[in-house]
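This report refers to the structure that appears directly beneath it.
Showing subunit A:
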Amino acid sequence: MSTGLLYALSGVGLFMLGAVGVIVLAHLMRKVLAFNVMGSGAFLVLVGLAQRTGQPDPVPQAMVLTGIVVAVAATALALGLARALHARTGGVTLTQGEDGD
Partner candidate 1 sequence: MTEAWLEPAAWLIILPLAWASVAFLAGPGRGARLAILALVAQLGLALELAADLTQRGARMHAVGGWGAPLGIDLMADGLSAVMLLLTQAVALPIAVYAQAYFAETHHRHAATWFWPLAGFLLAAMNALFLSADLFNLYVTLELLGLAAVGLVAVGGGTAQITAALRYLLVSLLASGGYLLGVALLYGAYGTVSMTTLAPLAVGQTPLAVWIAAGLMLVGLLAKTALLPFHFWLPPAHGGAPAPVSALLSALVVKASFYLVLRLALGPFAMMTGTAAGLIGVLGASAILWGAWQALRAQRLKQLVAWSTVAQLGYLFLIFPLLAADGLALQAGALQVVAHGLAKAALFAAAGVLMRATGRDTVEGLAGVAGRVPLTLFAFGLAGVSIMGLPPSAGFLAKWLLIDAALKQGQWGWIVVIIVGSLLAAGYIFRVLRQAFLLAPEDSHFQPVPRRLEWVAFVLAAASVLLGLRGAELVALLGVGS
Partner candidate 2 sequence: MTVNEMLPLAVIASSLLPGMVIFALPEARVGLRSVLNLLGAMSKLVFVILLLEGVARGEVYGFRHTVLPGLDLVFKADALALLFVTLSTVLWLFTTIYAIGYLEGSPHRSRFFGFFSLCVTATVGLAMAGNLFTFFVFYELLTLSTFPLVVHRGTPQAMRGGTVYLAYTLAGGALLLTGIVWLHGLMGQVDFVHGGSVAALGPQATAQIKVVFLLLIAGVGVKAALVPLHGWLPQAMVAPAPVSALLHAVAVVKAGAFGIVRIVYEVYGVEYAQSLGLLKPLAIAAAVTIVWGSLRALTQDDLKKRLAYSTVSQVSYIALGVALFGPVGTIGGLAHLVHQGIMKITLFFAAGNYAETLGVHKVSELDGAGRRMPLTSAAFTIAAFGMIGVAPTAGYVSKWYLGEGALAAGMDWVVAVLWTSSLLNAAYFLPILYRLWFRPPPAAWPAEHIPARGWRETGWLLLAPPLITAAAVLVTGLFAEAGWSPLAWAKLIAAREYLQ
C-alpha cells in the first residue's frame, strides 16, 4: 500500500467522521468543527488518491488549495452566523421543529 493510498483511506475515515458529526452534533461550534474535519477528509482523498502510484500530482494539490480557501470562507460565514444567532437568542444550537409552520 502506497502512502498516497493510505492518505486517501484515512481521508475517507475523516470525511465520514466529520459528516456524521455535522449531522448528529447539536452545538453549532461542534458542527462547524466537524465540517472542517469532513473537508480535510475530502482534501486528503483528493490528493492521496491521485498520488497512489507514488508520483506527486500538482493538479489536485492546487485544487486542494482552492478548496481550503473555500472552506475558510464557509467556516468564517458559519461562525459569523452562529455568533449572530447567539447574540439574538443566546442559544448555541439550531432549535428543531420550527421549520414549516
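As a convention for this text, a contact is a pair of C-beta atoms (placed from the backbone, for glycine too) under 8 Å apart; a residue touches a chain by one contact, two chains touch by 3 or more; residues count from 1.
A word on the picks: all candidates are chains of the complex that A comes from, given by their letters.
Worth saying up front: this structure is predicted, and the values here are computed from it rather than measured.
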| item | value |
| --- | --- |
| Of 1 or 2, the one touching subunit A somewhere in this complex | 1 |
| Subunit A residues within the candidate 1 interface of the complex | 8, 11, 15, 18-19, 22-23, 28, 31, 35, 38-39, 41-43, 45-46, 49-50, 52, 59-60, 63, 66-67, 70, 73-74, 77-78, 81-82, 84-85, 88-89, 94-95, 98-101 |
